[in-house]
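With one protein chain withheld, the remaining protein chains of the complex are depicted in position.
Let's turn to chain A:
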Amino acid sequence: MISQSREHSLLEAIAADPSRKVTPPVGPSYLTNPPGTGFWQGVMSWVFTLDHKRIGVMYLCGIMFAFLLGGLQAGLVRFELWDGTPNLLGQTEQQAQDAYNQAFTLHGAIMTFLFIIPSIPAALGNIFLPMMLGAKDVAFPRMNLASFHLWCGGAMFFVATLLTTGLDTGWTFYTPYSTTTSTNVILATMGVFILGFSSIFTGLNFVVTVNTMRPKGMTWFKMPLFLWGIYSTAIIQVLATPVLAITLVLLLCERTMGIGIFDPARGGDPVLYQHFFWFYSHPAVYIMILPAMAIISEVIPVFCRKHIFGYSFIAYSSVAIALLGFLVWGHHMFTSTESKLAAVIFSALTFSVSIPSGIKVFNWLTTMYKGSIRLATPMCYALSFLFLFTIGGLTGLFLGALAVDVHLHDTYFVVAHFHYVMMGGTLIAFLAGVHYWWPKAFGVMYNELWARVACLLVFVGFNLTFFPQFILGTQGMPRRYAGYKDEFQFFHQLSTSGFVVLGLGLFLAAGVLIASLFNGRKAPANPWGAATLEWKCCSPPTHHNFIEQPWVGEPYVYDDFVFDPDEGGYVEVIPDLSRGAKPAKQPAEPTTV
């Protein structure tokens, strides 16, 4: 933590010698085109841009649209569950049930494949990963653009599914139902297949960028933890997604040509499908959570003005989660013909994954200990993340315990568990990241007060929606049913009310951010006093990010940063070369390892 006397001496130093104040030069924003650009030229300058930031911004818009679409489906699900008889989504009970199946399926599939998986890596990662490396772009800008175009293609398949016969298999496409249902499995799985390659391309790009484009002086253990998290995620994206891809190819072949691999009537085994699917999809939950943890590792030290505690533990635990995540898929099949021995082994391995997760949580808490905590909006989200993710992770352990899972499998307990980790974890961290980096990405400050109100609403709404589902689950309410017995009604209504609060909170958060684009105060280069490189260029950055190469310092040492009222933000006071600071770029050899 930076002491008050240190701050005074820094202020004096820049007053005495203003040239020691590092102020990044301001250039034309990457968001705008030079004057005189025609309308269509302008559109094309976005659609075919190779600038990682523009691609990231387009991803951001795209996934927010997907989130809205998935959210509407969630609304249908929650309101159908207001009372125990399926009556809202159709004339007859049967119709309502069918529509309900479609609603929860598309909700899950859209949220998973179109929103959460690309959310942090493809949107925020794209904008900030190269900047954190002091680089001009990712290693393969064209592939990056292709990844976004593939995402759009996949999204269109989903929209087409939605507009035709829908989909009612559940987001997991389990066979044999998925090979027999009359809904549009083919369109949807082709969409997921395409999205998979979008995800692979992003991951591949990030691994290569981090490996080969780190600046001089940024060794692996001087990388911001966000990069460690994204790097680990990227490895999973490259290694797990192709298994999903081939699984979907097999599913498509099964459906169109009857290859019999998953079809018991032809000697195949439907549980093999589940193994294939979860071999991807369990690692995929770490594709979702690792970047979220990575954001939290950035936000907490900045808003505590204190060096991150246990840097290397956090870094290694990301890699550990990524690797262990490949070994636990079997915990989704405890109740589907898995042998007892396999189940016991998978259960034990599942427990082992929670160790690195626990390490992270303790390190974040220790970072906060005796820090000077500022409750700015990103930090508020980070705190709710800590609370919600911990609940989600711990309930994961209940489910990983073999004997308990037999009771809880396919109940609302599972639904609550994964919403606590996916929404309470990833979405909240995503919001933390969006609020944290908003000033950098768009060059404006949002209204702190309303943003924090939104955060509070989201937190309350979230818990109100999903905590009751834990109780429902333990009482035996199964998931994926449009109706239920009267005894469950109270908690279901609680949950639906929570949904309303949650929705209000999210719309408010979006509103605050969008409003800032029109009337927000201009953002300084470094509003929060962070030490990572992306804050060492102007806000918003120029096309090539850095007009002058920034200094690579320790990412979590705040000693040289001081709030300068003239700038309205933090400035870096030129570091002593004796302290080991190095310029980001030298035109010499690349830093490979």
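Criterion: contacts are C-beta pairs under 8 Å (C-beta built on N, C-alpha and C of every residue); 3 or more make two chains touch, one makes a residue touch a chain; residues count from 1.
By definition in this document, contacts and distances are computed from a predicted model.
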*Which listed name, "Cytochrome c oxidase subunit 3", "Fe-S cluster assembly protein SufD", "Lactate utilization protein B" or "Sugar ABC transporter permease", is the one UniProt assigns to the chain that has been left out?*
"Cytochrome c oxidase subunit 3"
*asked:* Just to verify: which one of A:Gly27, A:Gly75, A:Gly90 or A:Pro141 makes contact with the chain not shown?
replied: A:Pro141
*Hidden partner chain, touching residue among A:Ile200, A:Val353, A:Leu386 or A:Ala482*: A:Ile200
*asked:* Just to verify: which one of A:Ile14, A:Ala66 or A:Ala240 makes contact with the chain not shown?
replied: A:Ala240
*asked:* Under the stated touch rule, tell me which residues of chain A contact the chain that is not displayed.
replied: 135-141, 200, 204-205, 207-209, 211-213, 238-243, 245-247, 249-250, 253, 257-261, 263-269, 272, 276, 548-549, 551, 577, 582-590, 592
